[in-house]
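Right, one structure below, let's go through it.
Note that this complex is displayed minus one protein chain, with the remaining chains in position.
We call the chains A, B and C, going by the order they appear; numbering starts again at 1 in every chain.
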């Protein structure tokens, strides 16, 4: 790897922005956070304490202009992901953008178009959407085993994002701008589905059903707290996704790839750590409280690998095209969830997926 | 319990008939198999060795006429289930009928109608479809915990029947008359779904997708070897069913009931027995080779409980109405699987479900 | 198998006697309980309700004299096991005797001596000590895998009998006559150890330590509620046994056989059934409340196999010699537990083990 360090700017210092900032600053040996931007003064305080020597801006575009950055991590609210990414892409910077690129399929596509255009000027530029599960050791081993061919062709893909029950109301409020449960939760499963079933495999149809069981405020946001999707692919493959916001015991993100001669599972025996307690309540274990407990290591790997691909000019671990496709599929599922219609995917083909 | 033994006749001595015959004869203290019928001489030979003192008939109706039976176990091929059941019902006998009642919803309904009529003459008569999973200790404990209300209302039901991969061709041949994967495999999950989600809860809509991955001969039978269904119920509940015929490791029948404040799982860690082997291949365990390895004890409980309800005149453990409803749902899913249509369930209401 | 049924008499109708009586009477197709004896009138009442047609005696020896029995199941209190067994052996009857044969090694040996003598007159006579775990499917599969040789020679044997915590005082009272924790609990593990490590393998030395943690009344009975033993065998094998009476979550009887190229485990993931509950307490399962929940099926197999070996004149599944050896080892461990001494096993050789 190149000896110099990647100079990184962080756009947004909310919960996720702080995690990325700390990971790049303290735990990615070949990167250093030289600047960060946030409109929130409280977050500036956090940065002063945790991002030694980094300059902190109120305005993202001012940071872009004044700093000599190699790369930007886009980690603000979803509504500005695309704008922030596009501005950095046009300056020739490497960009790692939090998921989803956008809630709007056209805007997501415009990020991809901008990047394709920019590559003519900056052929070494890397732009990647941060789908952390692709960096998880277990998913990678499952993928490696699948492509070995030993178990035959993948036939059925089943995956779920099951979030711990949160009764504080935070989630209901957040749902107003999240784009819905498929764009917010299932987008990870959709990304995995594309990875495992083939990013070039066309979707033939999809459909979704759901209910609002606990978070009654969701209906007014045209959202649900439990949803099930089924997707048909060309070439004889099917998938089913489940997402829920009411898991009482904790986070349960599990995936199964059923192949012709074997089935690969990730995280079917969910556990927070290696402890088991046997007492008068039976034998029990704790579950992760949220996705970051499950995927913290994957985020670190993501930071280190994105850094490496920028410094070494190797391909980014995830194509931007597949991330746009994920937005298209998630949007269609959300539409099916609300309208009850089965969607046949001519439109996707038109969108050049 | 009444001191006398229930005099049982067995209709059909194929694989399943032999199991029922042995269970009632040797392992149900309050029952005795006094007669059995089968058109197959080889099966008569089995009966001579295993059903001491029982009289064996070539013709079922002759057995009905000549024997002084209390009850009949209908266990021949699916095509004659309804006829055999109806003949016994009309004679006032108790009937335990293997699932499914019929592949045809109207015929299934006619068994129910006959029973309702017969009850006017024989008010103590019991007629029950043999859904063995209802007699499994684990499903019963899950049910008991659910109805305790401690975990809140059930919201999402997920269940699967995953059969071991069979490459002998037997299955493809069998599929020609099985009625399809939803009537053959998922009928158990549908029965469980009705039990857990409420037998009186109306289905709003359902849809299914599937593929033929391994058993290529299935397509000509309008069947698939992998299928996924989603069902919407009135009152804010949804369900998803998965069925497959290609599980390389063995039988994996699992169920999850997600309630507002907790989730109940049955058999998520599938295992054949208590052995685990740690060697150079890792840590591993065997799975059951087929459903009877998993549910043998449930079949015994079924025989003993059906015997008890007949002798003691207590309600049968499963209502016949719900078993007709299971056939209606399975048929609709099979139709959706082949046509690709979402089915909205006005028709079910018309059918008085 | 011979068509006639084995005529069985039951000696003792306490908790264990009732289980054996019911198993032989109702669930062993080729046996029938024709008589039973118990000094307790309450137990006669149970017999009247559950052992239809059997004659019930106050006195065991009167039953032996008056009844035309083929076999006796000795299931009274330990103190009379040997006397009851010897009386039946001398009459030429088949005998299945509950474990242990005796708390006294010499008396245990005298049962074996009587049997050897009796065989000269009754060469088809079967006498077996009822070590139920040998009939458990999982132990059998582990044994089968071990002797296949695929994993190499067995080197280390680890096994435990972990009883659920009982705070009613029953256990402390029982301990006064149980012979101590190694004769009462670990005798099963010792039997398994002999089976897996080789019944002809000589013990070189053994030692034990223990504590009384909860059942403080035990010290006056020279007993402990937790104990650990280590045993050295000739030929480069070692074993360690653990027994406890304070398991808060339930019964945990587990065994591991470490071979040169693999390790075989039985019941490491203890569970009562297939249910798992995920709620605010985490993910949990229940454990068996006691050994009968874990081994009920093994007791049934035992009854059926003992019946078969008597009717068919095949070797008994367990040699009586190994059961005497188990008493010798258990007694020595109990002595080491109390004295703190390591015992070197010349004495065992003298005892012709």
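In the analysis below, a contact is a pair of C-beta atoms (placed from the backbone, for glycine too) under 8 Å apart; a residue touches a chain by one contact, two chains touch by 3 or more.
The shown structure was predicted, so the numbers you read here are calculated from the model rather than taken from an experiment.
Which of A:264, A:324 or A:337 touches the hidden chain is settled by the complete complex: it is A:264.
Among A:90, A:153 or A:278, only A:278 touches the chain left out of the display.
Across C:27, C:80, C:119 or C:248, the residue that sits in touch with the chain not pictured is C:248. When the missing chain is restored to the complex, the residue among C:47, C:87 or C:228 that touches it is C:228. In the full complex, subunit A touches the hidden chain at residues 3, 25-27, 29, 52, 136-138, 141-142, 145, 151, 261-269, 273-280. Listed for subunit C, the residues touching the missing chain in the whole complex are 151, 153, 155-156, 158, 165, 205, 207, 209-214, 226, 228, 230, 232, 236-238, 240, 242, 244, 246-249, 258, 260-263, 268-269, 340-342. One chain of the complex is left out; on subunit B, the residues touching it are 247-250, 252, 270-271, 278-287.
Heads up, the rule we're going with is that only the chains that are shown with their structure count from here on.
Two copies of one chain, subunit A and subunit B, touch each other, and the residues they use overlap strongly: the shared fraction of interface numbers exceeds half.
Ranking all chains by how far their C-alpha centres lie from the centre of subunit B, first place goes to A. Bringing subunit A onto subunit C by least-squares fit of CA atoms involves turning it by 180°, to the nearest 5. Note: centroid distance subunit B to subunit C, computed from Cα atoms, is 39 Å. Taking the mean of the C-alpha atoms as each chain's centre, subunit A and subunit C sit 57 Å apart.
Annotation: 42 Å between the Cα-based centres of subunit A and subunit B.
Multi-chain contact residues of subunit B, defined as those touching 2 or more other chains: 151, 261-263, 268-269.
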